[in-house]
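Note that one protein chain is taken out, while the other chains of the complex remain in position.
Right after this comes chain A.
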Amino acid sequence: MNVLEIKQLTKKFNHFIAVDGVSFSIAEGEIFGLLGANGAGKSTAIYMIAGLLKITKGEIKLLGKDIKKNSKFAKMNIGFVPQDIAIYEDLTAFENVKFFAGLYGLRGEELNQKVTEALAFVGLGDKEKSYPKRFSGGMKRRLNIACAIAHKPKLIIMDEPTVGIDPQSRKHILESVKKLNETGCTIIYTSHYMEEVEAICTKIAIIDHGKVIAEGTKEQLKTLITDTKDIWIEVKNSDDIDLEELKNIKGIRAVQLVNHTIQIHSDAEVNNLNDIILHFMKMNIEIRSLKENAPNLESVFLTLTGRNLRD
């Protein structure tokens, strides 16, 4: 059964088309990753699903019901974790979750119980009476999630829930997402961290210039780029490297420098390894290691969109 069905979803801001005829569906129990660079249209699509933006054209069905006609029903069944931490610093962790859960009609003992459960779920069970102003960034993010899940929604939308936090909190959040999914929740997850999407999402859609350009499981997506290869070259000193010149070598599609490693995305059938090594030798740059990687989501994204996720 599909929890969410989107057909020809379009959003126009005056003459600018932010989302252009997007269609996809999300089955119950999926963790659906929505990938796109800044300005690709993923946030706009999410805001329309969450009921924060009016739909210009198209249709969104949640649990079989059109959300335009059943706005309250849709909001009751969605938990939205915004990218920005949206909590009250002057209220305790418990009061924060209680307030937001109360907006879904919960009251009394049931409300208190669900608030306690939500805080425990995100690992803040012992911080019920603490004020968020004393929390670390990661703890605030977890409280941000607790506020969206206490009412037990069918669909949880998480808009970059791990931005700017420490690795430990990130790990905790990713584990929480998996646990939520195990309890039967369907999740839409967006992130700038490709490895997160690759680690937790069961299905992924890549959105670019307002359109879905690829959709499927990560394995299915990787099969889309069998004609490319990734060569990673670690060098001693990367200061003198001219990346533009490297791109002139036959078959190379994209090049990026990460720390001292040059990541080269190239056509698979072009044998250009000798030319690449020769280029480094000419530039008098010492190569420390060289490896050829199998395609990953990063390279899929790069191939399909022509840019990095964090561009």
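As a working rule, a residue touches a chain if its C-beta (ideal position, glycine included) is under 8 Å from a C-beta of that chain, and two chains touch if they have at least 3 such contacts; residues count from 1.
In this text, contacts and distances are computed from a predicted model.
Not every chain of the complex appears here, and the one that does not is recorded in UniProt as "Transport permease protein", selected from "Urease accessory protein UreD", "Acyl-CoA dehydrogenase", "Transport permease protein" or "Phosphoribosylformylglycinamidine synthase subunit PurQ".
Screening A:I85, A:I204 or A:I241 for touch with the missing chain picks out A:I85.
Only one residue from A:A27, A:L53 or A:I249 touches the chain missing from this view: A:L53. Residues of chain A in touch with the missing chain: 47, 50-54, 72, 75-76, 78, 80, 82, 84-88, 90-91, 95, 99-100, 102-105, 147.
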